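The complex appears here without one of its protein chains, the remainder shown in place.
Chains here go by letter, A, B and C, matching the order in which they are written, and residues are numbered from 1 within each.
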Amino acid sequence: MNMLGNILSYQHFPIYAIMALFLGSFLIAAFGEKRSVRNILALLSVTAALGFILALMKPVVFHGEIISYWMGAREPAGGYAIGIALEVDALSFFFALLVAVAVFVSGVYSIQYMNRDDNEKEYYTLYLLLCGGVMGMVLSGDLFNMFIMVEILTFAAVALTAFRNTVRGAVEAAFKYLVVGCMGSTCILVGTAILYAQTHTLNLAQLAQLAPGDVNTATRLAFALLFVGFGTKAFIVPFHPLAADAHGAAPASVSVIISGVLTKSGIYGIIRICYFLFQSMGLGAMQFLLVFIGSLSMFVCVTMALAQHDFKRLLAFHSISQIGYVLTAVGLCTALGVSAGLYHAINHTLFKGLLFLAAGAVLHETGTTDLNKLGGLAKKMPHTTALFMVGAFSISGVPPFNGFASKWMIYQASYQKAVESGNIGFLLVTIIALITSVLTLASFVKVSHSVFFGQLPPELANVKEVSWGMRSAMGIFALLCIITGLFPNLVTAYLTEPAAAAVFNVKNYIEAMGFDGSAAVQLEAGGFQHAGVWDPVSWLLVLCIALLAITIVAVAGKYGNVSRCRAPAVENKYQLFYGGEEQEFSQLGGEDLFWGFKHNWRGYFKFMHRLHSGVVNDYALWAVVDLALVTLFSLIVL
Amino acid sequence: MFKRLIAERTGKSPWLFHINAGSCNGCDIELVSVLTPRYDAERLGFKLAGSPRHADIVVVTGPVTKQSLPRVLRAISQVPEPRCIVTMGSCPQSGNVFRGSYSIAGPLSKYVPVDVDVAGCAPKPEAIIDGLTLAAKILKEKRGRMN
Amino acid sequence: MILLNYIASFFLIGLGFYAIVTKYNLVKTVIGLSIADYGVNLLLISIGFNPGGTAPIFTWSELDYNSFFVDPVPQALTLTSIVIGACVTAMSLALVIKLEEQYGTIDTRKIRRLRG
Partner (left out) sequence: MTIVIDALQYLGYVLIFPGFLFCFLAGMLLCGIDRKLVAKMQKRVGPPILQPFYDFFKLCGKETIIPAAAERNTFMLSPLVGLAALVVIQLFIPVFGFTAFSGIGDIIVILYLLLVPALAMILGGAASGSPYAGVGLSREMVTIISCELPLVLVLLAVAKTVGGAIGTGLCFSLSQIAEYQEVNGSLITKISMLPAAAAMLLLIPGETGSHPFDAAEAETEICEGLLAEYSGAPLGVFKLSHAVKMLSLTSLFVALFLGGLGTGILALDAVLLFLLCALITAASISFVHAFTARLKIEQIFKYYWTVVSLLAAVSLALAWYGL
């Protein structure tokens, strides 16, 4: 009885969550020949992972506990951590929750989405392996274990990218991702090795205790290597072309994981290095590094997205652009900034997941994601359209959806930082963030016009709505988008603020593992103060009242004095107006929109197009140059 | 009350949609001159609309060639009720000098009920304004009949 | 002596990256990845090396405070790293085969359908 109680103690839940996913993967590999068995196993394992993580909410968030778990009960001996540890503070929990939710919804979606592919068994094996890798990485308390998990998730992601190897460019994308991803992994391993040589430990808490006190050329190099290594996982500039390539070819349910979760693991890694291991975020130069790379990702990727005409590729670039927001906000190093960044991380997972699933639904039904070949699907897939619009509004920050709530906080945080530090550079960040937001809106207007509205191409006349399973998966994401948008106070109070507090309390993190944290740098977080006000629920209420009033007046005033075509043959009256000509198919392709904008920036777009050459050597060169620059930077300033 | 408001105002803001059915451009220029400062038809609420969906009055100029006939009819059918059709110049009424030509399908009244004919080649701006105000009155009556 | 190891390992990593960046042959890219991997392995082993230390294999009774042995942790890491390196090579070669099937070439400059 006592034994059972011990097994069910929440101390074990982190490892259970990881095990649930890996076990699911192995069991499917072994016994997944039958579809029903496979589906049940997959659903069971993602549900179990979600359940275990949710059960951790009470101790970690409400009681502020930091769970430390030594594998095989090998506690530190002689002041050195020997065993492998898991450590779950509010930050880890936060990311684990994101992983669990995204994995769950995407798993539900997969079941009907993948039903036309063969090799479903391999798909689920790899899928759960990928999920387990990400889960393991964010819960790990050990740097080398993080590396192992990064490798697992990179492999699984590469394999899944090439999964539909008949899709145009799938194998090519996988190869590019593999090459640059492995360079990144090599960087992480070398960085880990150097840190080990300096401190003789791999435990994160102990590293956090020892590393900042012992900064020398070697640890500076280690910092640069780790930063670039995790940068490749987050796909921040200059690694963004890999994300675009990978997303374009991978199945949508995998794109959700790659964009919503895998990039987050990179961000998590960067937070762990900068805030915990090196505790260097107090330095202005480090803030500059993060904010600079973040803003660059934000802006470059959104402009690249405007030039795309493939639905999923466009979404991929936006994904990195939003990651840029997260990185920028986290780099501000204020309580408001970190909280805003983490809030945006949640929202990014939710709306990006939703958008990728919608793209997958379109692909599933029409067989293409080329914006120039689609159009008018709103009449055929009304629910998908509505759900997509929720996602599009969220990512473009239209109030009251969730993207707005977090972006609003990011603007405030960056502007406040600018005013407080007197540094005009942060002001520029606010402006770039605002412009990026409107460009995001523009590009989603483009998508909604060229996929869901506009005219229906004749060859898509027989398209049907997707099955309920896929719709309900999208529905979960959409619902979460709306909830997190309407109740920002709840989200900040229960999710992001505890995580931000954990970021600013390195001492607790070290001491929870039984090490001496007295030397930890205490960062001045600043108060959590909004410079403005935003109350989405009241706003929505007022909007609804206004809308209701207008609707009543409109209905009373014969707004419904409508005549529309009922016969199958379209009379002249109900045809579109073409200057008198007969109606013909003339959908404006997605590529041709926003000419007025692109024309003024043609030099920039030409330059960017030449840079994103698609040759793997170029991308590898970028990685090397990035590594060299960051190394130089860290040698000078750290 | 709302209905009365609507019925009263219908005649006060007639928007025009102009269709050139093979005209020599004389009438077209005269129609534009009606909107210039000298005659200023906008004081009566007239406005040139860009799309037939917005229009109340369709102004047809030119002798309605065989090529343009289906297009004219299609554009007219796309104007929402109540609508008024005005032929401008002699061409759409009689064919004018083009009458009997192999390529002329006119007069327009063979195909759709025409409400107002403004004669002349080209009609004077005063005549055009007079014809249009008449059309606006007919429009108001039609609106009244719709209720 | 050990300094030479460090120099060699970083030289190997650099050589691997150099190969990846400059070689337009997919197989050479894969070789570059492997070379970088060997560099990392060498680095790991060198970190754990103690001059004069014995192999870290003891029975419980033999172990005391005077035992002097090389650090076993990096060796474990190296094993893992070697396994991962083998996986990288296997997987990338598999992808190269697929690429050759689909594109008919293994020249990276011609494998660029996804760009811009």
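One rule holds in what follows: contacts are C-beta pairs under 8 Å (C-beta built on N, C-alpha and C of every residue); 3 or more make two chains touch, one makes a residue touch a chain.
Every value quoted in this text rests on a predicted model; they were computed, and no experiment measured them.
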Can you list the shown chains that the omitted chain is in contact with?
A, B
Considering the complete complex, of A:Q455, A:S613 or A:T631, the missing chain is touched by A:Q455
Looking at A:Q575, A:S613 or A:T631, which residue reaches the missing chain?
A:Q575
Applying the definition given at the start, please give the residues of chain B touching the unseen chain.
2, 5-10, 12-13, 15, 37, 40, 42-45, 48-51, 53-54, 56, 78, 80-82, 143, 146
Touching the absent chain: which residues on chain A qualify?
376, 378-379, 382, 385, 389, 397-399, 404, 408, 411-412, 415-416, 419-420, 424, 427, 430-431, 434-435, 438-439, 441-442, 445-446, 448-449, 453-456, 531-535, 538-539, 542-543, 545-547, 549-551, 554, 557-565, 570, 573-579, 583, 586-588, 592-597, 599-600
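Here, only the chains that are shown with their structure count from here on.
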So what shape is it, when you link every pair of chains that touch: line, ring, star, complete or other?
line
Chain centres from averaged Cα atoms put chain A and chain C apart, in whole Å, by 30
Between chain B and chain A, distance of the C-alpha-averaged centres to the nearest whole Å:
58
Two or more partner chains touched - positions in chain C
none
Across the complex, what residues on chain A touch chain C?
144, 148, 151, 155, 158-159, 162, 165, 168-169, 171-176, 178-179, 182-183, 185-186, 189-190, 192-193, 196-197, 200, 202, 241, 244-245, 248, 307-308, 313, 608-609, 612-617, 620-621, 624
Which part of chain C faces chain A closely enough to touch in the complex?
13, 16-17, 20-24, 26, 29, 33, 36-37, 40, 43-44, 47, 71, 73-74, 77, 80-81, 84, 87-88, 91-92, 95-96, 98-99, 102-103, 108-109, 111-116
Touching chain A in the complex, chain B uses residues 2, 6, 19, 51-53, 68, 71-75, 77-78
